[in-house]
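Every protein chain of the complex appears in place save one, which is left out.
Order of writing sets the chain letters: A, B and C. Residues in each chain are counted from 1.
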């Protein structure tokens, strides 16, 4: 008899009403039926926390004003949460994650891992001593055509890599939005909450992780220039970096939050000795492939000619666009597989704490390099 | 105190494992937390029905081998299903829907409404006598930028309409796929299951509904040409039609299943006296707007300049693509609002049985016109 | 010793300053060094004619107030014009062309051939009795990627043709521009000058010729609907037609001058049993190719994988865009080859008077069909 697969019970820290990313995580977690929300410490403001829990259908006794209490109580319940989703500002991640790990609860944490590299290193040590899984939601790697690109590069389809170009321009911080009371802008530009990196931490790490994920190659050192274009801004809002990959490839990375006209322009172009691949997050259905001697090819999600590396992450037939929520859901579904399996597998590409820590090293190296006028700096 | 909103309990008829559209409906129903699957008659094959129910986490006693029994049993349970989702071949819709209406259960039915116009007329009469809601999942109208286009046209932004061009090319039936045992192709090309219309019913009705939905104008008559390009095919695989709208606009409609290279190319272009709008389902983020005397504008989902007509249907910020499943989920969420409200509202654009019936009239008129070499035929 | 190839000496009728198409013809004729302007009857207004000739560097004695005198004088000069380029309104083409043919001068005439089918038939008879060449500048077929498409279809690359879709939307006549004194609009909407067809003649014939040229197939009959959207307009400004091709393919043709947002949107999509091709005049570098089972391919002018059918018409390397003037120049260069060879060759695809006459039959059939509510009408 087929066993019924029960969803993993999870609680959420942060993500109360009015925010953006909490709802995204909840839809992503629910999409494939792998997770069910059972508890929440949804806001540091108790009223917001309660109202949010109500609206989400949580029973009153599982809406917590304090995440520590949630960890304590839920770990004692027979039907308690098995995993926590952390969607708070960066500077809170480390303490929160440690509390849940200590309570024997799996952690799914938004990026960047922490506010500072020191926090990240400490959290990393704690997590490695734990037998719980620790996922970091670099969500963009969940797109099927990102998986397709990664697989083709691993298969040698474009030859040894030469150039890895990744960019992530946004325009929403072109003006001093943080001075208008905008909540999302305020914490992201406050070094106490976001850490010393602004743009480099918020989206630069996404771009960095994407370059690493798709290329499969390690980064040895970085030369970076961080800029604060908006007068009075307390953190960088633009980062331009060169990367040296272990395999000899050159990397170009640009992330910006003052690039007027871009909504969320994550993009990569990867050039090998015999071909290239290009993907743009805003139009995630498409993967362009070029070769040395034929016309360009436009590969489409679930379309003709794509491989199992992407097909197994598709929910709909070709021509029925999947988007950001679906990509995010794939990360969640892989986290679920990881939790159920109890250990990482080669096929499961869910980002973990190593990826989170590496992102923090990237931020740190960029800041150090920029402070020395772009001097090449090892990632450590 | 805020009341907790409980999901609507639903059962599904059809949609067993191995199919495509059942899973789509389930994800769409679950996405906004408005529906919960509690019962199923998931296949006419009892083994498939049971295995499917198991995998979906349904308890054994709510997996039914027969939809009539499901209607009877569930309508007696206190926690019984409140709505049914019908995702079977067209010729089964009418009887199934009537059984659930008779049991006092709301109906959400895939398109086209039925296999024949007679079935549709009969079902329509039954549904109108019922106090249950009847939704038909013309899912493509759930896209935010389709809503944006509709609202702008209603607001007079492009002036009186002149040309309404809608096309829906696919290529998957370019060869005689139905002769290879492909299940999806087989029933769609079998007049006993699909009805007398092939392409015109399967996707022509989507295109027709889109033209009607966005323009807000009624169609008076049609001149159509149906073709069977694939040798031996028993239904049309291509339809070209001209439409005469009540407001004076001319319509052009083309749907095809032999247009090699198209995956699912639903698209509209609507031209008014002072502007035009263009949208393509494969890239649903974008709505092109043209005016008499300025540059073209590229409106984006949740982006700068869009109105509440689309914004209220967005789940994510601009630049985070939403796709087919989200559009479909919007139809479900509107169906939920409709069920909760007990009656239709002006703001709720969920397609109903009138739309389903009109689609059947369109199929009928196209076939009649084509049989008379394209003679103009009233929709009746 | 290599012989020096001298440019062909030509005179122009019409094309004075202030117009558009005269300058286009002059640049196109000069681009490959195959033609040199030596005489002109550039305007029916003698002052404009003289001023235009001056600016173009023509000596005073070769600027004529009257085209008949130009034909007479030039045909007597040893260094007289060898060819005439006719760029006047449609109703003047026939008499002017006949005068030059009678004087033994080759004719290069803008499209449509004449204002009426009767004029065209008469001119055709005269031209066929002459030993001079008669080219009609359906310029869009000069684009390299149009040639590439034609060659691939002839080579069977997409199989037997099923659907031939061609459209040519423009928006410049969306308002009653002819009532504002706009010269270009005025004659094109005046039946005495343009003939009974408006949009169908001005750009519908381009679209028709393109469908014929690329497919290589003959059209047997047409079902058309002509509309005058702009109140008070004296000719059609929109045409929608179905075409029946001799080889069994179905044609869809739409041309419009009230489609706001389109500048000059000539486009074709051709679907065969095993593939399809798509080309858009506004982005003429690209030819999309689809097959039954692989990703779409983006062929580029002079790029990887293209054949000699297009390469021999390229002036620049891939990535250096060629445009409308280059396409037009190719027609001129083929006209020059034709003149030098004294007879048509299989490789020379310059449109001739047969194409011009067929365009007039197309206009006539569309009007007749439209007057009978879209009845299928033979092209005759």
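The rule is short, and it goes like this: a contact is a pair of C-beta atoms (placed from the backbone, for glycine too) under 8 Å apart; a residue touches a chain by one contact, two chains touch by 3 or more.
What you are looking at is a predicted structure, and each value in this text was computed from that prediction instead of being measured.
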{"item": "Touch criterion as defined above, residue of A:275, A:309, A:323 or A:359 at the omitted chain", "value": "A:275"}
{"item": "Selected residue (touches chain absent from view) among C:198, C:284 or C:356", "value": "C:284"}
{"item": "Option touching the unshown chain, where C:44, C:75 or C:264 are the choices", "value": "C:264"}
{"item": "Residue touching the undisplayed chain, where the options are C:246, C:317 or C:346", "value": "C:317"}
{"item": "Hidden partner chain, residues of chain B it touches", "value": "289, 291, 293-300, 303-305"}
{"item": "Missing-chain contacts mapped onto chain C", "value": "1-7, 20, 23-24, 27, 30-33, 51, 54-57, 170, 262-265, 281-285, 300, 303, 315-326"}
{"item": "For chain A, the residues touching the chain missing from this view", "value": "158, 162-163, 165, 171, 174-175, 223, 225, 227, 229, 238, 240, 242, 250, 252, 254, 256, 258-262, 269, 271-276, 278, 288, 290-292, 296, 373-374, 376"}
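Note that only the chains that are shown with their structure count from here on.
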{"item": "Chain located farthest away, centre of chain C as origin (C-alpha)", "value": "A"}
{"item": "Inter-centroid spacing, chain B versus chain A (mean Cα positions, whole Å)", "value": "34"}
{"item": "Centroid spacing, where centroids are CA-atom means, of chain A and chain C in whole angstrom", "value": "55"}
{"item": "Centroid distance [mean C-alpha coordinates] between chain C and chain B, Å", "value": "43"}
{"item": "Residue list for chain B, restricted to those that touch at least two other chains", "value": "262"}
